[in-house]
Each structure stands twice: as structure tokens, then as C-alpha cells.
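Omission of a single protein chain aside, the complex is shown with its protein chains in their original locations.
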Amino acid sequence: MQEELDKRRPGRTPLDTPRKERDKVYIFSGVMEDDITTGTPVGLIIPNDVIEDEHINKHKSYKEVIRPGQAGYTFFKKYGQFADNIGAGRASGRETAARVAGGAVAKAVLDTMGIDVIAFITEIHGIKAQDNITYEMAKANYRKNDINCPDLEKAKEMIEELQRIKEQGDSVGGVVEIIARGVPAGLGEPVFDKLQATLAHALMSIGAIKGIEFGAGFGHTKLKGSESNDVPYYDEASGRVRFKTNRAGGILGGISNGEDIRIRVAVKPTPTISIPQGTVNMYTCENVKVEFNTRNDPSICPRIYPVCEAMVRIALLDALYVAKGYRAISSNIDPRWDLL
Amino acid sequence: MQEELDKRRPGRTPLDTPRKERDKVYIFSGVMEDDITTGTPVGLIIPNDVIEDEHINKHKSYKEVIRPGQAGYTFFKKYGQFADNIGAGRASGRETAARVAGGAVAKAVLDTMGIDVIAFITEIHGIKAQDNITYEMAKANYRKNDINCPDLEKAKEMIEELQRIKEQGDSVGGVVEIIARGVPAGLGEPVFDKLQATLAHALMSIGAIKGIEFGAGFGHTKLKGSESNDVPYYDEASGRVRFKTNRAGGILGGISNGEDIRIRVAVKPTPTISIPQGTVNMYTCENVKVEFNTRNDPSICPRIYPVCEAMVRIALLDALYVAKGYRAISSNIDPRWDLL
Amino acid sequence: MQEELDKRRPGRTPLDTPRKERDKVYIFSGVMEDDITTGTPVGLIIPNDVIEDEHINKHKSYKEVIRPGQAGYTFFKKYGQFADNIGAGRASGRETAARVAGGAVAKAVLDTMGIDVIAFITEIHGIKAQDNITYEMAKANYRKNDINCPDLEKAKEMIEELQRIKEQGDSVGGVVEIIARGVPAGLGEPVFDKLQATLAHALMSIGAIKGIEFGAGFGHTKLKGSESNDVPYYDEASGRVRFKTNRAGGILGGISNGEDIRIRVAVKPTPTISIPQGTVNMYTCENVKVEFNTRNDPSICPRIYPVCEAMVRIALLDALYVAKGYRAISSNIDPRWDLL
Partner (left out) sequence: MQEELDKRRPGRTPLDTPRKERDKVYIFSGVMEDDITTGTPVGLIIPNDVIEDEHINKHKSYKEVIRPGQAGYTFFKKYGQFADNIGAGRASGRETAARVAGGAVAKAVLDTMGIDVIAFITEIHGIKAQDNITYEMAKANYRKNDINCPDLEKAKEMIEELQRIKEQGDSVGGVVEIIARGVPAGLGEPVFDKLQATLAHALMSIGAIKGIEFGAGFGHTKLKGSESNDVPYYDEASGRVRFKTNRAGGILGGISNGEDIRIRVAVKPTPTISIPQGTVNMYTCENVKVEFNTRNDPSICPRIYPVCEAMVRIALLDALYVAKGYRAISSNIDPRWDLL
């Protein structure tokens, strides 16, 4: 679990925010000697050990002023004058440490079922990695550079761009891709909880993500049906139905089809920048100009991919749990059809 | 409600499937004289009055064969040999009639709060309408042509393309955009049920949708933070904080900010086409070639936009219900901050 | 399913309300030829074929007047002037027909697992059947008389009492007992969804039920721990742990222990009686006197026991589904311990 958290932890590379957060996790329930879960909830706490007085006081001074691109204004409208306003408050990216810790528990279960989830970066500020990075390439080059982009050549350009942007006090966004391999066919519910719906819910709940697509995604809008449909065939080697292409991204009719689940998410630029911006004092309703000197990441991408892995793992485990329960009480399904 | 259903009903234009489905809705509970709901569940039934023997028998003959791009295989893996296989079974687009009916109930409530949701088509097979169609333009040109594209000139090209594709027995996808105007600031939960997460869940549960983006969406990945952040200002006219741009799509930190909520979804081509395709017989595991002669739409787009409107309305009403309940038990919020 | 519904249907015996309700169920989804479910929701409709104009008009005349012991006032406070007021509106016992139909689906699954649920009457207006009626006796005498009381002698007294009460235009309550046999050890969640909590939720959601107890129930308050604890022993015959007594009612720490689950519920007298009662006109706030001539049951008990069976079946199936899903993803439990 600590290993997963360390992927997300800031301050590891020159590209990160210089904030020092140890992200040390303590397990206080659900696990006994020999690291075995007892079946009861696993309770975790990650102390917020970085909050120093100077940092808190600086943020307090921003209490009345909307920070552009941040959630301060919307929290204020939702919770009123009592909204937590230290740092980004509840909307701080720090909450994703808990997601990564939870995902590490899900990973332990998925590992026993041969399900592997991997996320990596394929675009930073318009600089794109090569098309269709395979699972094998992503595994081979996993975390080989500071931004975890498996196209090692293009990654150099991306890193240079990030350094340039950082010097400007600005920030940029990018694209994270996620591949889930080994997911059995049959996961997902047929109507409201389609697998792409629950995966989208999980991933779109991560603060900075503004778009998601499965398989060919928005590219489907340029294709004809005769090009878009993946052709099924019987694969002698594996003894199961496979598909010649994977434009569906591993999901048909909301249910997994046994191919890789492939997802791309759009990450917006870090909203906190060191460039003067116009804004409003929410208490006095005055239009003002502000410049923030808080420590920030030039891009969230290099730290958001483990969060994406975690959320996909959690959503898949939920779907597995539902499917396995259903299968266990269905007494008369012909065992030939059953992969789960 | 019948009015909403008629938007989705097939057979209205030369572009639709020639299937005749009346989509007549019967309300059997929850509403009393004078069309007033009683507070208890509104029960609806839409009889499936189009199933003729010929149609059913044709589909039965496909029972063992995977129809490319459809859910037959995944339902088979999930439910075994008993999966419903009439038409597309449970995965048939017909189930969206129920969503539209439900959305019509949500609309009745949202209308009393001044919240308006509108959806329209902005792309068919790569042919794009003009950029940034406004709410006003979408309202003015709503349903002015068979595909409900507010760019009336480009719509002609799109319709010609659909006719051409139909003659080929093929199909295409496109993009639907949705605008929700009048949504108060403060809707959405701060972590797992962010408003974009619940909206994405609702929209991605519609069968043919393969991607979604909010505001600038994937475009954010090309922007710097200084370009991506929307600048807030105090608007004297409305007496509230507004934003100079709306790249956030009306949501910040998962909570609505009072601006239009803007969403784009990617619709894949109709999978059923009249062109020979390779596939597999699931029972015998033989690779076979099939050609379907079922009646189909050259694109789902002209019939899917009312489903998108419905799902957004339902998701917004859910969020309103949660927010209003919270606000009602919060006793000491300064009334100045309260828009809800 | 129709068989289960007929247990609850009124008008079968001289003790029932003379209302004629056919309770005919139509299955409109989820089941294919040969009565096999397809894995998707089973949709049912039971038309309300008894509502005649005379009956409706009579109830309309009561719209403004609180009927003592009924839900009219509380629905009015909850839903305002639009609350459904035909008959008992939403609070009518008629809604339990749907529960019985749902329970029949659960029964079909539980049957495949050897889990049997039976309910019967053990008390009517203070007249008690013999103590500790066994599962075997309840099965042998199931529905042998109009009130389904397995103590055939005492049942005669109860029936005479019901006839006497009916002539008075009054009503009485009683006790229903439920036994669930064959429930494997291990069902129920350890904290908030203890099995007795979800079973209590299910049963206390039936309108007329005002109390519930498991095993010795309130009798535990008269016992010492040395008398109350059930002594476990290893049973060679069955090869599993059994208990010498069953004061726990089959549940320990919120989880089933493999013994019979035994529940008793208290049923209040039918509130509608033909005796003058004081009440209030909700619209004018006048205190008035009313006498109702609607058709009613002298006791709900003879018709509520199939509803109790249904709700217990549904709650057990939910718990099984959760437990089976959990077990299926737990990879390393010693198979010796596993009964599920």
C-alpha cells in the first residue's frame, strides 16, 4: 500500500510541487498479524503532517477571495461561510491519497484473479506519445521516467515542456490512459450501472478530470458502423471468443467482453498558478486582482495516474463482487458458458 | 410526457428505422385528477406493441450468432443460455423510452425552478456544426430539422450524408451537446458524487455513448492554466458572481457554479448494418459470416438527444434533492450566501 | 407465484373482507419460455380490478376526515392536499400483494438452496396456541384451517372469537411466527446490517406490525446469562456445530448460526371498524364523530402471514447474495470452514 502511495506522493521529482508530504499510511483495523485481512473493514489514516503554520496562514488570507479554477466559490455557495478554507479545503488533491490507499486493497484482491490495471501518460500540453501504446509496452516502460510516459522519446519533449511551463509560473494539462487486462467477460449491469457508467463515475470523481472516453471514444463519431464494429472470432489458442480490433474498449452493451478495457481521461491544467489573475472577493463583491505564491505542480498528470489506477481497481472490484454474488445464486447456467 | 416520448419515437422521418412503435405511455399510479402527483411513485408502462411474429422469429434465428457491435455476446457471458435474445434483448435501445418518460417527470419539477435542459446535434460522421452554439441559438432552432441540429446550413449536409449512408446499408455516429441553464450554484457532492461524476454516470449508461466531456473537455489538455481558468467577476446586473468564460462547463470542484452546464457526448454508429460481417456462433464456436436485414437507423443521434435531456434532468433533480435536504437542516448559514 | 398470491387474496373465507380482488398477476419482463428467468428484472403487474365507482365515491366522502388508526393524517402531513385518498390510498394493505409476488421469485431461488420459510398464527386477541410450535408441526398443519394456526384445537377458539368480533363490527390483532429452516451459518453483516436488523426492517415495513422479537425475544429479559446462552456441541450426525437450545433464534452477533431463524411479530387490530369513533376534519379542524361502513377484515392475521413469509424470503436472499459475493472473492479461506 505504501508503494502505491509513493507513486502519488509529491516532492519526488523536480517537476513536482516542493511541498513535503510524507503520505505515511497507518492501518488501524481489519488486518491481523501476517498482513491478512479479517473480512471486516480496513481502516486507514494518513496524517496530514505537512500543514505548517506559515502555509495555513497564507491560505487563510485568501479566505474571501475566489481562486480562479478552484472550488472555493462553489464550496462557499454550498456550505456557506463555514466551508473549510485551509489550502483548497475539502477540494484539495490531497484527498486522492485515500483513494490510492483504497485502491491498494482492491489490487490485492484483483491480483489473485489475474486482473491487472495500469495507467500512464500519453499527452502533455498537446505533445502526444505514439498512437495505441500496448499493454506490453506500458508494462515494460512503467515509471521509466518522471512522468510515466511509455513513449520514452516523446517523454523527453514533455518533460522539457513541463520545465518551461514551470518557469513561467503556469501549468498545463494532459491525457492519462488506463488499461485493465484480464477482466473476465460478464462484468457490469445492463441498464443504469453499465460498466462504462460506473467506471466513468469513479474516474470523473477525481477533481481535475474533465473528459473520458472508452476505446475509440470520440473517434467513433468519424467512423461508419462497418468500421466501428469489432469483428468477433473464435480463438483456438485461448479457447474463447476474441475480437479482431478493440474499438469498443472492452465493453459492449455495458458489460465487459474479455478484451482489454481501454480508457482515456482528460486532465485540466493545475488551477493554481503564479501569474496575476482577475477575481472577486466573495464577501465584499469587489472585483480584485490576485497573484498566488503557493507551491504547485506544473501539471497534475505525473501524480494523477496512480489515482486513476486506484479508482479503476475499486470500480472493477465492485462490479466483480456484484457479478460473483449473482453467479453464486444462479443454479442452472450451463457451465460451458461461464467464465466468471 | 407523451410529447417527450414522441421526440424519441422511431418512424417519424425518412432517416429513422421504419419500425412502427407507438410509444404510448400509460400512467398507472402516483397521479390523481388534474394531473397532479400525489407524492408517491409515478408508475408508467409503455407497451411493446410492435413485436410481430415475423420480427421475433427473425431474431430467434440469430440466437446463437454474435451480432457484431451488439451486447449479445456479453449478455450471454453474464446470463448464460437464458439471456433474452428477442431483438437486442435487454440491450435494445427501446429501454430508453422509459428514461424519456422518467425525464418528463423530472422536467415538470425543474420547470418550477427555472432550470432548462436542451440537447442537440453538433456533428454527424465528421461533419461539424459551427463552434460554440449558444443556448439561445439552440432554443431558437430546436427541432427545426429532422436531426435537431441548430446550425441549419450544416444540418443539410449532415442529412445528405445520412441518406447516403443509409443507402449503403451502413451507419454513422456523431456528437450530441447538452446545455443545462438555470442550475443554481451549489449542486453536487465534494468527493465521490461530484456533479460531473453523477452526470457522467447517467449519460454513460445510455447504450451507444462512448465518451463524454464537460466544458472545454479534452481541449483542456492543449491549454495552459492561465488560459484554462475562467475569470470570476461580480455582475452588477444579476447581483451574483459570474465567469468571463465557461471552460469549466459550469462545474468547479464537482459542484455547480451557476453558469451553464455544458456537456458533449460521443455516439457510436448504430451497430446493426446490412453489410456482410464476420462473426462467431457462440454455441458451436464456428467462425461464420452474417448479413442482417433488420430495420435500422443510419444513426442513433437524431433519436438519442431526448434521452440525453432526460438523463441530465434526472441527475440534476437527484442533486437538487440532496442539496435541498442538506440546506434545510443547516440552521446557521448566513442567508446572504444562499442561492439554493 | 399465483399460488402465493392466493394465500393473501381476500374473500376466500367467511372471516375475510367481502371485497372481491382477483389479485391476478401478469409477468411482463424477465421471464422467457419455459418459465425461466433471463437474469434481468422480473416485471409484474397486478391490476387493481376491484375499484368500483361506488367504493371510490364512498372513500372520497372521507377525504377531509381522519380515519382513526389509519395513515390518512400522516400522509396529509407529508404530502399535503394532494395525498391519494382513495381507500387507504398508498397505505392500503393492497400493496402487500406486490411483496408476496416478489417473495415468490425469492422462493424459487431459495428452494434450490434448501432454504424453507414458513409463517403461521399463534395468537388471536389473547388466545394463544401451545408454546414452541415446531417446524415439523407447522409444516404438517400448514393452512389446515382458515387462520393457518398449526394448533388445530386452539384454532377453533380463535375462529369463534373472530366471528364474534366481526359481528360486533370490531377487530382484533394477534401474533404471527416465522421459521426459516436451512439457512446456512454466515449470513448477515457484522455491524449496521446485522441479519436481525435487516429482517426487522423488512418485517416492520409491513403496515400493521408493531413489534418483533427473535428467539426468546422479550423473554430474554427474565433470564440469566447462564440460562439464556445456547450451549454449542458438535453433532456427529450432521458433521457440524449445533446448539442444544435456540433462544438466540438462529442469529448470534448479527450473523446466522445455522439453526432455525425464529421470529414473532405483533399485528395490531384492523383499524377500520364499524363502530362510531371521534375524530377530526383535517380541513376545517372541527372535532367530529364518524362511523365507517366499509368492508373490512375482523383481523389482518389470516392474510398477513404470506406477506411475512415473502419479506423474510426477500431479506434472506439479499443477505445470501451479499455473502456469496464476498465468499467468491475471498481466495484463501480454509475450505473446511466454509458452509456457504
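A, B and C label the chains in the order they appear, each numbered from 1.
The criterion applied here is as follows: a contact is a pair of C-beta atoms (placed from the backbone, for glycine too) under 8 Å apart; a residue touches a chain by one contact, two chains touch by 3 or more.
None of the values given here were measured: they were computed from a predicted structure.
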Item to complete: Using the touch rule from the top, list residues of chain C that touch the missing partner.
Response: 66, 68-71, 73-82, 88, 90-91, 95, 123-126, 165, 168, 170-175, 184-188, 190-194, 196-198, 200-202, 204-205, 207, 209-234, 241, 244, 248-249, 251-258, 266-273, 275, 277-280, 282, 285-287, 323, 330, 333-334, 337-340
Worksheet item: What residue numbers in chain B mark contact with the hidden partner chain?
Response: 36, 39-40, 109, 112-113, 190, 317, 320-322, 324-332
Worksheet item: Contacts of chain A with the missing chain: which residues?
Response: 28, 32, 36-40, 45, 75, 78-80, 82-84, 89-90
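The definition used in the following text is that only the chains that are shown with their structure count from here on.
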Practice prompt. Note the rotational component of the Cα superposition from chain A to chain C, reported as an angle of 0 to 180 degrees in steps of 5.
Written response: 180
Practice prompt. Pick same or different for copies chain A and chain B, depending on whether their interface residues overlap by over half.
Written response: same
Item to complete: Could you give the separation in Å between the centres of chain B and chain C, each centre being the mean of its C-alpha atoms?
Response: 41
Item to complete: Could you tell me the distance, in whole angstrom, between the mean C-alpha positions of chain A and chain C?
Response: 46
Worksheet item: Counting only residues that touch at least 2 other chains, which ones in chain A make the list?
Response: 190, 330
